[in-house]
Every structure is written in structure tokens, then in C-alpha cells.
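One protein chain omitted, others in place.
Let's turn to subunit A:
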Amino acid sequence: MSISIPELLTNDGFITAGDREAIEKHSIESGLSFIKIALTSGYISRKNYDRSLLNAGYAIIENPRGEAYDVDVLSKIDLNFAHDRLAMPLRIQNNKVVCLMASPDDGLFLDFIRFTYDMEAEVIVASDLDITWLSNKLLGDKYIKSAVFELMKRDPDNSAIVTFSTAQLIVIFVIIGMVTIGLVLSFKNTSIIINVIISSFFLVAIMFKLFLALVGSRFELHQAVTKDDLKQGNDDTLPIYTILLPVYKEDKLIKKLIWNLQSIDYPRHKLDIKLLIEEDDDKTFNAVKNLDFPAIFEVIVVPFHMPKTKPKACNYGLHFARGKYLTIYDAEDIPDTDQLKKVVSLFAKLPPDYICVQSALNYFNRNENFLTRMFTLEYSYWFDYMLPGLDTLDIPIPLGGTSNHFKLNELIELGAWDPFNVTEDADLGVRAYAKGYKIAIINSTTYEEANNEPFNWIRQRSRWIKGYMQTYLVHMRHPIELWKEIGWRGFMGFNFFIGATPVTFLVYPLMLTFFICYVVFDLSSIRTLFPDWVLFMSIFNLMVGNILMIYVNMIAVFKRRYYELILFAIANPIYWLMHSIAAYKGLYQLVTKPFYWEKTNHGLSKVNSPTNVVK
């Protein structure tokens, strides 16, 4: 066949001459094949491309995964090259190298085969997705090993592969032993001491949160990047921006995802969007395959390897990232359209030690039910007040799950995400501070889908709380070193923010039980065990703690102008009980299966999200 693929697509009317020119220009600049750009930058849908190939007389293999392959042949090609060209050799047959190719006329790849194997290629035309799947599966071994073990090898002290260090176990068992001995020797006094410590800790932890929220609220109108800053930017000078989209069984959200990504205000050829699909996730894979409109992302298939976690997928995707900056979004995320440009502008303004920018997260389905309202209140105070508060006080910021924007080189230098940590984002935030880097907060929001189903919520929250426990344990292996690295303020902040959060959730039901037994049921045994002053103190701590927490939640509505949610803050004590259930589940899992990733189901909301929220 003499007609080239670009010509074929132009003739068929799927791309214009202008598109072709743009793709070719982009191809020269990036080293990516023409067809890769056409298929992953929104020029042509896969179905139309298949149509063109079939019309031109090409046969597309249905099941390339069943093709035989030779390990020796595969060993001569790098996965990156296979990705770029959407092609890979399989075996040698009849003195020819049998190759899978998405674009049968890719001269560069055919030359590579000739030079490498000293043979001609026998081309089997296959879908780019199948080639991606197969290439990652067959060639991705070293990358997946690196994704899992790199941090552990390079910086074992910062890896959560070991949940409890020996010293920590000794401390925990010594404390348990001392408490037991105390209870045996003097049950009453030991109970009093425990009660006083727990209730005081509860109050102090909440007061610290109030303090942070107040500090954060002081700058609620401060704009890190203004509209004028954005206007001064020039599209031509924008760097390549990688967006990682780790998904698992999110087939329902793929169309929405493309819609949201298309709305991002950033030059298309400078976007390097990677959809990270697990090897066994056929649902999402097929959903992408069946799309009948152009996709604007590249698919990366993450080969199977335990632990099956989001950070592992992100680490894997990192090997193929081309951007200067990198961010992560979830499938259902709706970022502000100008978010990437704002981040580029902010990075340009910040000193070089700022390696990450965190955007605010909020929910588009906030008015769906009680849970989504409470979740919105919580996220509003967390991202609008707490994190800016931490930022102002120069305390390590536990990054949010998505919309954190990194400088790619520094991220790699840090060791990227810990695949064994189930809140890898929070861990990375602390690790960045410990290495002397800083994190900034930006005035841009990504809208997510709030969990609207209680059991799904508890699953998600148990993972977060477990992750906080993991992060705390990892960074407290050497407390004195941590103190030296992040200073006393950072150290205290880390303890009260990361360490105290799970503890407050764990002690909350205990305190509530005391309160109910004492005040409601007037249980006499409680009075005999604890003197009045202890009960007074506990109840004071519990009540003041709850009132302050409700107040912090109430503050949250202001910045977002969600005034209608303000009264829901009163339900915070109930919402905290759900946290406590999740915390106990998280604690149990921390001991039994620390790396298990509790999957949150997305797409449950019946609320139609706006396509985008332009500020």
C-alpha cells in the first residue's frame, strides 16, 4: 500500500490538513509517532482510525494478546520506545521479525527492527491499546519492580513496607505493659491518669485545629495567583505538563473524564495525559477501547504486582512522564479550567525549594444527602483553612489525594510515592518537608464527587485513617532526626495534625461513652471510679472539643459561600462517630493487612456535575 497513514486519514476526512501539519510538528518535537499523537491528543477516535485502516485494506488482529512471543526478541526493545511508536516486536518467524504495529507505515520503527535484528519486519496491525497492554505486560517488569521497590531500596527508612519498626513495637508493648501493671497495682489511679491524658489530648488536638483554621482563615481572600498574573503568561513558553490519571474499574466515568480534560485551558500539544489502568482492569480498558470520540490521553497499563495501590500505579506512570510539571487527578475530578496555568505561574513566582503546589478540593454534589453535605463542610475547612494554616506556619502539609502539582525532577529525587502507604500523598508531603522542600497552596479548586453512600464512605475513610497511622509510624521511626529536619514547629504540627487525627477518632467514642454513662444514665460505678474533678475535666474537654469542632466546620462555609450548609455543622458529633468506626477499621487493617487498598466506588452520585467550573 503506497498511501501513508497521515494521508489516508486526511483523505478519509478524519483529520484536516492543518491537523496533520500540527501532528507532524508535534511528532518532530516530541519524538512520538504520528499515530500516537493523533490517537491520544484528541485528533481522531480509535473507531474512526480502525475504519480508515479497514477501508484501506489492512486487517486488524482481534486478539493480539494470544500471539506467541520470544523473550530474547523482546529484550532488545525498551518499553518507552514501544510506547512512543505504539509498536513492538514479538518473535522471529520465517526469518522475519513479527511485529505488532498500530501504524503499519511507521518508518522509524521499521528501521529500528532492521538495524536491531538485521531482518525485515512482518507487520501485524493491532489496536494501539492492545499493543500498549501487551508491551507493558511483557516489557514493563523492570519498571514495575522499580515502581514498587525503588523507595524501599533507596530510602528504606521512609518506606512503609515495615509498618512497625522494632523500636516502635518495643515502645508500644512497654506502654501496654506499664498500663497493665498500673491497672493491676492501682486500677483507680491508672484509670484516672489514662482518662485525664486522653481527654486533655482530645481537647488540645481540637484546639490546634481551631488555631490552624483561624490562621488559615486570615488569608482566605489572598490569591496566590491573580487573573493579571495569568494574563501575563504566554502559551508558547508553557512547559509540558504531565497529568496522571490512576483508575481502577472506573468504566462509567471515562466519558466524563474526557469531557473534563478537554476543558482544561492548556495547549493540547503540551499536555502529557496518562491514564493508568491496571492489567486486570478489563472494564476500564474496554470502556476506553469502545470510545467513539477522540481521547486526549495516553493509556498506560500497569502490570500486575503487589501491592495493588494507587501510588504504585503512579510510580509506574512516572517512568513515562515527559512533563516538567506533573499532577494527579482522579477520574471524576473537575479541575478549574485554568488550574495548570495558575500552577505554572505560581511555580515561576515561588523560590526553587517549593516543589509542590496543592490545589483545594471540594465537591460538586454537596447537596445530594447528609453525608455529602458533611463531607463538603469537612473538605471546605480542610483545604480552605487548615492547609493554608499549615502553609502559613510552615508545618508539613499532608497533600490531598489529587490535584497536587509537582516538579517532576524533584519528585523523582524524593523517591516519588510510597507504594506501601495507603495515603501516599500525605506521606509525600511530610517527606518533602523532611528533605528541606516546601509545598504551597494555590487558589484553584478541583471538584470531586463526594461519597454519598455510608459503607463506601467508611471504606474510603478507613483507608485514609490507616494511611495517616502508617505515615505517622514511618516518620516517627527516628523522632529526634525528624525534629531536627522539620524543626520544632513542624514536629509539633506533624504530631498534632497527622498523629493526633486518628487518635482523636479512636478516643472519641470512649469519651462519649463516659459522657453518656455519667450525665445521661448517672451510672454510680463511674462516680466511684473517677473523682468529680476527673469527670468534670473529661466532660469539659469533650464538650468544648465538640463545640470548637462544630465551630471550625461552621467557619468552613464562608469562603465558599455555602451558607445553606452551616447548620449541618451541628451534626458533626454524629459524623465523628462514623470517623471513629472507620478509625477502628483502619487500625484493625493496619495490623492485619497494612497495604490493602480499600477501593472507593466512584460514579455513585446522581447529581449531574457541571462540565467545568470556570472562575
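FYI, contacts are C-beta pairs under 8 Å (C-beta built on N, C-alpha and C of every residue); 3 or more make two chains touch, one makes a residue touch a chain; residues count from 1.
In the analysis below, contacts and distances are computed from a predicted model.
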What protein name does the UniProt record of the undisplayed chain give, "ABC transporter permease", "Na(+)-translocating NADH-quinone reductase subunit C", "Monovalent cation/H+ antiporter subunit D family protein" or "Glycosyltransferase RgtA/B/C/D-like domain-containing protein"?
"Glycosyltransferase RgtA/B/C/D-like domain-containing protein"
Of A:Leu291, A:Met492 or A:Ile547, the residue in touch with the unshown chain
A:Ile547
Touch as defined at the start, partner being the missing chain; which of A:Leu183, A:Ile412, A:Met492 or A:Ile566 qualifies?
A:Ile566
Quick one: which of A:Asp72, A:Asp118, A:Asp228 or A:Asp532 touches the chain that's been left out?
A:Asp532
Please pick, from A:Ser27, A:Ser159, A:Ser217 or A:Asn495, the residue that touches the omitted chain in the full complex.
A:Ser217
State which residues belonging to subunit A touch the missing partner chain.
214-215, 217-221, 385, 519, 532-533, 536, 543-544, 547, 550-551, 554-555, 557-559, 561, 563-564, 566-567
